[in-house]
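A protein chain is absent from this complex, but the other protein chains hold their places.
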Amino acid sequence: MIEFKNLSLVYPNGNEGLKNINIKINEGEFVVIVGLSGAGKSTFIRSVNRLVTPTDGELIVDGEDILTHNGKSLRELRKKVGMIFQSYNLVKRSTVLKNVIAGRLGYTGTFRSIFNMYPKEDMELAYENLKRVNIENKLYSRADELSGGQQQRVSIARVLTQKPKVILADEPVASLDPPTSHQVMKYLKQINQEDNITTIVNLHFIDMAMEYADRIIGMRAGEVVYDGPASEVTEKTFEEIYGRTIREDDIRGGEVNE
Amino acid sequence: MSNQLPPKPRTPAKVVKRVIILLAVVALYVWTFSSVNINWERVFSERTLENINRIIPQFFDPAWAETGTILVKMVETIFIAYTGSLAAAVLAIPLAFLCASNMVKNKFLNTIGMWILGAVRAFPEIILAIIFVAAVGPNPFAGVLAIAIGSTGMLGKLYSEVIESIDMNIIEALEASGANKMQILFYGIMPQVLPEFLSYAIYRFEIDVRASSVLGIVGAGGIGTLITFAYLNRNWDEVGMILLVIIIAVTIIDQISGFIRRRLV
Partner (left out) sequence: MNKTDEFIPTSLYPAKTKRTISIAFIVVIGFYLVSSITTESFIINFFLKLGNITDLVGRFFPPDWGYVNNVWPKLFETIHMAIIATTIAVIISVPFCLLAAHNITTNKWLYNSMRMILNIIRTIPDIILAVVFVGLFGIGVFSGIIALIIFAVGILVKLMSEIIEAIDMHPSEAIRASGGNTIQTIWYAVVPQILPQFISFSLYVFEINIRASVVLGLVGAGGVGQLINKEINFLNYPAVSTIVLIIFAVVVVIDWISGKLREGLV
C-alpha cells in the first residue's frame, strides 16, 4: 500500500512539482496517471522510488515513511519498487541477459556483481522472466540490436527480475507505435494480475488509460484534480482534467483485437 | 518447461582470436617485466632520501630573482613556436591538397603525400631539433625549423581531412558557371576550409609552445636552454621557477587560443 499524505515537492529552482497530494493506492491496483505535459506525473511517480525527494509531507510505502530513507535503506526501498522508463534505459552495448540480471543488483554484493557471480536461481529467474515477455530467444543479443518494443519488453523482464512489490512506469509506450504500445501495456496488465504487483503508469493517451486502468488519477499543475475508477471515466472527465477539448493526439488508437 | 539457460553461442574463430590476443598480451608483459632493468637499490637509497629533502623544498621555493631572465627566454620560446607554426600553417596547405583524394585525383600522388606527412610525424620534434642544431648551429633558428617541419606533418594531415569533407556540389556549380581552377579554389574551396585551417593552426600553436619550451635542452633556443643550465648546476629553485613560468604561460596561451578558436567556428 502506498499513501501520499499532504505531500509537496518544490524543485531547487522553485518549480512546484507536487502540491499537497493526498492519495491512497491499494495493493494490486493498476493505476494510470493522466495529465498534460508538465502536470507533475513524472514527479508523482519518481517520488515513490525517491528518484526525486518531496520537500514536505509524508509518503508511506509498505508501512514506512520513505522520505527519511537514504543510503542502504533507500536501496532497500528501490528493490521493492521497480521502474520502467520511456526510453527503456537499457545499457545498449550489453547483452539482453546482462541487462536483465541487473535487476538482481540490489540483492547481490558489489564484489559478486562485478565478477558476474550470480546464484543459479538468479540466472534462471532472469531467463524465466525473458520467457514471460517472449523475448528469450534474444538472450545473448546486444540490447541495441533490438526494436523499441523488444527493448521495452527486456526492461519489463529486468523489473520482474528484481521481484518488486510495486512497478512504476513513466510513459512506457510514448516512444512506440500503436500495436507495440498495446502489446507492452498488455504485458504490464497481465503481470499486475498474475503477480498482484501494484502498478502505477503515466500515460497521456486517454483511450489506453481507459482500457487498462483499474483507477485513473488526473493531475494538473501539480495537483490531483480527478481520482476515480476507470469505469466511471468518460471523455468529459478528460476534458476537465486537461482543461481543454480532446484532440486527436490524445488518442493512441490502433487497438489490436485478439 | 525447463528454465535451464541455453548455452552461449560462441564461434570458434572468435574464441581463437581472443586466445591469441590474450597470449600475445601475456607474452608482452612477461618479456617486459623479466627484462626491464630497474635499479631498485638506487631508487630506494639514502641518496634518494637526501635528494628529496634537498630538492623538493628548493623546487617549491622558486628563484624569483631570476624572473627577468626567465621571462625573456619564455618570450623567445613563444616567438619560436609562433614562427614555426605560421610557417607550417602555410607549408601544410599545398601538401594537404596533394593528399586530398577529391582534389588530386591520382591515387599515387595522394599516397606519396600521405607518406611524406606520416614520415614527418613519426619524428618527435626534439629529434628534429637535434638534427637541425647539427645543421645550423645551436640557435633559435634550429628550433623554428624543428617546429615548422614537425607541425607540417600534423597540420597537413588534418587539413587534408578538412578538404576531403567539403561540399563538392558548390564546386560543380562554379565549374558549370565557367569558373577556372584558380577561381574555384578561391571562391569555392577556400571559404569552406579556411576557418577550420585557422582553427587547427591555432591549436597546433598551443602544442608548439609546449614543444618549443623543451627544445632548448638540445640547444635549439628558448626557455629549455635555461633548464639545462639550472639542472646541471643543481639549481632546483630555478627549475621550479622555469616550470612555474611555463605553466602560467601555457595556460594563458591555451585560454586565448581557445577563445579565438571558439569564435572562429
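Labels A and B are assigned to the chains in the order they are written; within every chain, residues are numbered from 1.
The rule is short, and it goes like this: a contact is a pair of C-beta atoms (placed from the backbone, for glycine too) under 8 Å apart; a residue touches a chain by one contact, two chains touch by 3 or more.
Small disclaimer: the values here were computed from a predicted structure and weren't measured.
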Interface partners of the hidden chain - shown chains only, full complex considered: A, B
Selected from A:67, A:105 or A:246 as touching the chain missing from the view: A:105
Contact partner of the left-out chain, one of B:13, B:36 or B:176: B:36
Subunit B residues touching the omitted chain (full complex): 28-29, 32-33, 35-40, 42-43, 47-48, 51-52, 55, 59, 75-76, 78-80, 82-83, 86-87, 118-119, 122-124, 126-127, 130-131, 134-136, 139-141, 143-145, 148, 210-211, 213-214, 217-218, 221, 227, 231, 234, 236, 239, 242-243, 246-247, 250-251, 254
Residues of subunit A (touch criterion as defined above) contacting the omitted chain: 49, 51, 75-79, 81-83, 85, 87-94, 98, 102-103, 105-107, 110, 113-114, 155, 158-159, 162
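In this section, only the chains that are shown with their structure count from here on.
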Intercentroid distance (Cα basis), subunit B paired with subunit A, Å: 51
Sites on subunit A touched by subunit B in the complex: 123-124, 127-128, 131, 139-140
Sites on subunit B touched by subunit A in the complex: 1, 3-6, 8-9
